[in-house]
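All protein chains but one are shown at their positions in the complex.
Per-chain residue numbering starts at 1, and chain names A and B are given in the order in which the chains are listed.
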Amino acid sequence: METLVCNGLSKTYGSVRALDHVDLKLEEGKIIGLLGPNGSGKTTLIKLASRLLVPSEGEVTICGLKPSPETKAMVSYLPDRNYLPDWMKTGELLEMYSDFYDDFDRSRAEEMLRSLNIDEQMPLKKMSKGTKEKVQLILTMSRHAKLYLLDEPIAGVDPAARDYILKTIISNYDETATVLISTHLIADVENVLDEAVFLKEGKVVLHQNTEELRETTGKSVDEYFREVFRC
Amino acid sequence: MLGKLMKYDFKAMFRNLFPIYVALIVLTLVFSLMVKFNFDQGFLFSVFAFLFVAALNGSIVACVFFVVTRFSRGLLKNEGYLSFALPVSTSMHILAKVINAVIWAFIEGLMLCLCMLIMGTVMGSIKEVAEFFREVFQVFGLIEKDMLYAVLKVIVILIMEMIASICLIYAAMAVGHLFSRNQRMIAVAFLIVVCILRSFLLMSVIDLFGHSHITAYLHTDDLVMIIIPAIFAALYSTLTWFILDKRLNLE
Partner (left out) sequence: MGWKFSDDLPIYLQIIEAIKTDIVSGKYRSGDRLPAVRDLAFDAGVNPNTVQRAYAELERQGLVQSERTSGRFVSIDEGKIEELRKDISNAYIRDLFKKLKDLGMDDKTIRDVLSKWRDE
């Protein structure tokens, strides 16, 4: 079954075309990389799917439904910035997520926080940037969502944190869920991907199984990416 | 979901305003006691008198400020990524923010009444305080036999006018959000333009109904006094909803 479908999806900001007639089908049970350089439309696509933006043309559906409060209940979204109110304590955030999301698994989140020795009484603003990012990831991955939209989850983190993030993703997504990870750091994520979607200037230029890609090109996804996007 | 949204808005507001209200009450007490015990001269008294007046005005300014920032920070800045990802409709978000503003306007009003009560009780007696309030109502030109109805009417009208103003401020911020630069300036300009347009519009409506003077507005039916701000509130909120639902573009 398809979790996310885009039909002729376009988004323009003024005269700038950020997404240009994107057709895409993402199936359940897969981890998919949304790969492209900065400004290729990755964030725009993710925002359209989480209904933080409305399409200029075409449509996007989640499990067959247009973006709405109903789809938001099935989508777990990790924005590419600090989006949590920094005066809140982790404990308060857990309460908030349990309040709003029926699929939030509080005990799973608590366990992950404990394993990182994060104090539930500590407000976010007293945490380091890296810890804050981990709290955000833990909240996002502790939901039993149908679709996870992770926007640049590994940008600007050290290798140890990157491993932690990728392993958290692998061990927490549900088997019937789809995980979409946007990034421009392909080498770091390619081993965990089922499929790769290459986005270039708002257009999908490739959507393929990563193993097939390695088999047919004899190259890693990263190498192939560099070839496609050579300046 | 509305209740949950309100819960978190209340928490955020409480965190900001609680210390201010505590300071206000303490200063009111100190000021009243100083007057009561004839400690009402000299430098120290001037300082406390100034602080007290500043706290009174400051609490009103702070209340308005935090109502405004709760909307802009909660929906239009980074926290908007969290808010708009919640499984809640845009209209629910706006409604929660309007209710939040009404609740805190009430609390602000209560706090100011409390200050007056404290002052009255400390400096004079309960009786005098009651007398004072009776006079206040008389200023509104109300007769005592219809006291309850009249008070209620004034309160409802004030609330409706206040809601309309809140909805206008929210709409102005939403309009500012449409632009990538000078958002605040555009919001303020929008606010001013709408206020001017609104008074022109009201005057021409009154003219239409055969009243030739602006005071006619003040003597129109109670129902009209309530419906007019309700219509404006609905218009502003529709604009806010349209922008947040269809034109949202968080940075």
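The rule is simple: contacts are C-beta pairs under 8 Å (C-beta built on N, C-alpha and C of every residue); 3 or more make two chains touch, one makes a residue touch a chain.
Keep in mind the model is a prediction, meaning the values are calculated, not measured.
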Neighbouring displayed chains - absent chain, whole complex: A
Residue of A:V5, A:C63 or A:V192 touching the missing chain in the full complex: A:V192
Residue in contact with the excluded chain [from A:L4, A:I31 or A:A109]: A:I31
Which residue of A:D86, A:D119, A:E211 or A:E227 touches the chain not shown here: A:E211
Missing-partner contacts on chain A, residue numbers: 29-31, 159, 162-163, 166-167, 170-171, 191-194, 211-212, 214-215, 218-220, 222-223
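Simple rule for what comes next: only the chains that are shown with their structure count from here on.
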Distance from chain B to chain A - Cα centre to Cα centre, in angstrom: 40
In the complex with chain A, residue positions of chain B that touch it: 1, 4, 7-8, 11-12, 15, 78-82, 84-89, 245-250
In the complex, chain A residues that touch chain B: 13, 47, 50-54, 68-70, 72-73, 75, 77, 79, 81-85, 87, 92, 96, 99-101
